[in-house]
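Sharing a structure with you now.
With one protein chain held back, the other chains of the complex are shown just where they sit.
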Amino acid sequence: MPETTSSLHEITMSQAIHDALAEEMRRDPRVFIIGEDVAEAGTPFKVLAGLVDEFGKQRVIDAPISEPGFASIGVGAAMTGMRPVVDIMFGDFLGLVMDSIANQAAKVHYMSGGKLKAPIVFRTTLGATRRAAAQHSQSLQAWPSHIPGLKVVLPATPFDAKGLLKSAIRDDNPVVFIEDKLSWQIKGLVPEEEYTLPLGVADIKRVGSDITLVATSSMVQAALGAAEKLAVIGIQAEVIDPRTTVPLDRQTLIESAKKTSRAIVIDEGYEQYGVTAEIASVIADGAFYWLDAPVKRMGALNTPVPFSPALEDLTVPTPASIFEMAKTLCGAH
Amino acid sequence: MPETTSSLHEITMSQAIHDALAEEMRRDPRVFIIGEDVAEAGTPFKVLAGLVDEFGKQRVIDAPISEPGFASIGVGAAMTGMRPVVDIMFGDFLGLVMDSIANQAAKVHYMSGGKLKAPIVFRTTLGATRRAAAQHSQSLQAWPSHIPGLKVVLPATPFDAKGLLKSAIRDDNPVVFIEDKLSWQIKGLVPEEEYTLPLGVADIKRVGSDITLVATSSMVQAALGAAEKLAVIGIQAEVIDPRTTVPLDRQTLIESAKKTSRAIVIDEGYEQYGVTAEIASVIADGAFYWLDAPVKRMGALNTPVPFSPALEDLTVPTPASIFEMAKTLCGAH
Amino acid sequence: MNHPNPLDLEQGLHFYEQMLKIRLFEEQVNQLYLTAKMPGLAHLYAGEEAIAVGVCETLRKNDYITSTHRGHGHCLAKGAAVDRMFAELLGKSAGYCRGKGGSMHIADPESGNLGANAIVGAGAGLATGAGLSIKLRASNQVAVAFFGEGAMGQGLVYEALNMASLWQLPVVYVCENNHYTEYTAFREVLAGELRDRPAAFQVPSKEVDGQDVRAVYNAVLPLVERARRGEGPAFLICDTYRYYGHHVGDINRAYYRPKQEEEHWRTARDPLQICAQWLRGEYAVPPALLDEIGQRVADEIRLGLEFAMQAPFPTPSELMEDIYA
Partner (left out) sequence: MNHPNPLDLEQGLHFYEQMLKIRLFEEQVNQLYLTAKMPGLAHLYAGEEAIAVGVCETLRKNDYITSTHRGHGHCLAKGAAVDRMFAELLGKSAGYCRGKGGSMHIADPESGNLGANAIVGAGAGLATGAGLSIKLRASNQVAVAFFGEGAMGQGLVYEALNMASLWQLPVVYVCENNHYTEYTAFREVLAGELRDRPAAFQVPSKEVDGQDVRAVYNAVLPLVERARRGEGPAFLICDTYRYYGHHVGDINRAYYRPKQEEEHWRTARDPLQICAQWLRGEYAVPPALLDEIGQRVADEIRLGLEFAMQAPFPTPSELMEDIYA
């Protein structure tokens, strides 16, 4: 959270993303945006609304429905002096562009012995419970997180989103920046003046002593909600947001678990072979001798996301389910 | 391992794959193979050599270099009564076909409320140390393992490869079947008579009492090698091969760890957010109260695979490095 | 090509009824959205009815189709029932996909419908696979892929065309050019002419007025029959227009699409009016007969909706079913 309240203003996460892009585009003529319906439409989610007015269609480029193609074009542009922000509307479409992300962008620096680089941001989305069904609701951060050479950012607040996106754009490496579609309307305080946030530093969203809740993206709010309920029954939860799955701030996570001796890792991706597995095993290893209970994981249920609201809402961890798990883990009744 | 030695013969893993395909194609006219250079060439690795002679070019189909296209065609054929085996030459190319695998094949049964199904096998490869560099050396099993609706098979012996591939072909679900390129020359005993192996059952490759080595695919041999060295210093390692990452035979892994109270998980994929993370956290959770040491993970180093032999060989766990880790974990000196 | 052959009257009336069913269905869906009775969004097919109906009327029940995010029309035209469609859109157990698929995934293998798809272009690959399956099984089915002109941005479509052409697969690709891909005019994202694309892969193509159901029917019939005879794939480009937004929530659209243009298509190019016109003019169908059809369809929609509204939601125990076959 911002250190000072002297010049804060309250904006939505959507605005924070927008502002980060606008500021970076103003600062650096090499930054441009490419994706479907990014210009006049400002994306279907309107997050980019207005950017084309300021920066023109040369720098806010409406692409055909060619994710593999424009992702690859982005990488080529990044290798030759530009700093593209490639807009992949739904995170589910990562399946179309993993070659450009994982085989090209992630590896070109290494494969060239450090001579080439790909400073590119792939902006995409995650999150279910929008009644968008199985192909428009996934949270696939585990895929890029697996690939060395990439950084992966999962902002959870307007403050984080703005500061991290600016850093992502300035980073000389490919960064996959994943926004929760339901978080865009979350409001939060953001400094008036310019700031950036480092990639690779976890943020302690709430200090606590009894249990560590490590939560990413959409799950940060859920964990904070659970923490409030837990406080009522006398359990003080520490809520930590890694903010980037790569680089992962292992030390902050491990230190917290050592302190509380209990941890739950919560992420909206599928639980199997998901982000929770890495983080849980990092903690289980690093804090082994301090832990009073197994590290628990809460991911999305291992099912394609169903359309029906009656089913969909059951697939994702909630404040209530996190509360229950934490209570059990703490041995409270 | 086979129960009886009455009618075993020794074949290579390559032959085992070949024979499984031939037998299933003979048994079921719906089975066909599609991929690049699968017919007369029998793939660049010659694993399929001769199949086209028996089954003809209608059932062993040379496709253009169109992985996204023929993967999708495979799924469409599977949905309409066929049982395709789609050949994806290098596992690195999964980045080109994840939409067909993860968004189409994996989900069509669920999305259709159980009405459609996609009985399809995606055969692909893994493994480094072949001097093939960063885009031809990856072990990306973590990607499909993350997606509900898929099964993922990683055979380590000719016996397993044959029995599991036959089951994969007969399975009504999409199966990603990943072969270690360096294992094709491994020899092993296989029954003359027909057999299949169930998907989802781990195999204890070596019984031991002091430490559990969970190893997949290429790493099974490495773990067995380490186990031999460990035996020399008096440490009896149990080596378990899950054989399928999905479904994962959690119980067998947990039971072994409970028995030995120590475990190392070894897989040739990148360590970060890789297969070792899931398995280690399953064990760390399930055997928590029995463990005397943290569950350790050994994946490939988190770097793109370098070409130079001087570097490449350092990226992958070896019998020696597993031995060292196990020795340390057992507190031996 | 755009010169319709005469149809018999019964067929003409059936076309009209099918199109009207889609129109009223979609208008009802829009109402469900506007009155917050439907979860999520939907992409309405209103305005494009002549394509789904004209094409599906040339198909047999066991012929396959693959559909898109804008799929309700294809589903209905291929034989889906209104009640179970609504049930699916409302996320009810009685829906075609037990409520698990929703608007973008309605599938009905009973009527040969391999499913709508939320990945633009994906259906073209799947239909090509169905074509390969048909060929390998030596069946005499045909597979039809419906997709928007926006799908021509996806490389997968060209890979599929190449293989369909190489292997002479019984696939008919139906490109519904409604001039917009979401909020962008297609000419801004498509170089050259649509018609040149299939030709480059030696897939014969035709262009047709997608607002005239007879024209569509007559254009596609020989392509379907050709495919059925094993003479290979074909491509049909239909000129059309969607009457509503990209999806039901896309209400203020003047910034990307002029009101007059919408007006023009709605008044001068409406597939229902065009069809009604020739039914009245050439077949002397009395207005009362069309009204009767209108009433019947309205009843079907009303009853279907009632069914769906009353149908139960799936129970939690259904959640983890159907993940594996």
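Chains here go by letter, A, B and C, matching the order in which they are written, and residues are numbered from 1 within each.
Throughout what follows, a residue touches a chain if its C-beta (ideal position, glycine included) is under 8 Å from a C-beta of that chain, and two chains touch if they have at least 3 such contacts.
As the structure is a prediction and not an experimental result, all values here were calculated from the model.
Contacts of the undrawn chain with the visible chains, over the full complex, involve A, B, C. Checked against the full complex, the candidates C:11, C:202 or C:310 give a single residue touching the omitted chain, namely C:202.
Across the entire complex, the residue among C:101, C:123, C:153 or C:210 in touch with the chain not shown is C:153.
In the complete complex, the hidden chain is touched by one of A:100, A:145, A:183 or A:276, namely A:100. Although one chain is not drawn, the whole complex shows that of B:56, B:309 or B:331 it is B:309 that touches it. Touching the omitted chain from chain C are residues 153-159, 161-163, 165-166, 188-192, 196-197, 199-203.
Annotation for chain B: contacts to the undisplayed chain at residues 36-37, 39-41, 44, 62-66, 68-69, 92-93, 96, 130-136, 301-304, 306-311, 314-315. Touching residues on chain A toward the chain that is not drawn are 32, 58-59, 61, 63-64, 66, 68-82, 84, 99-100, 103-104, 108-117, 119, 148-149, 151, 172-173.
Here, only the chains that are shown with their structure count from here on.
Averaging Cα atoms per chain gives one point for each, and the point farthest from that of chain B is the centre of C. A straight line joining the Cα centres of chain A and chain C is 37 Å long. Remark: chain A and chain B have CA centroids separated by 30 Å (rounded to whole angstrom). As a whole-number value, the distance joining the C-alpha centres of chain B and chain C reads 41 Å. The residues of chain C that reach two or more other chains are 97, 99-101, 105, 117, 119, 155, 323, listed in rising order.
Shared interface positions of chain B, i.e. residues touching 2 or more other chains, are given as 68, 99-100, 103, 110-111, 148-149.
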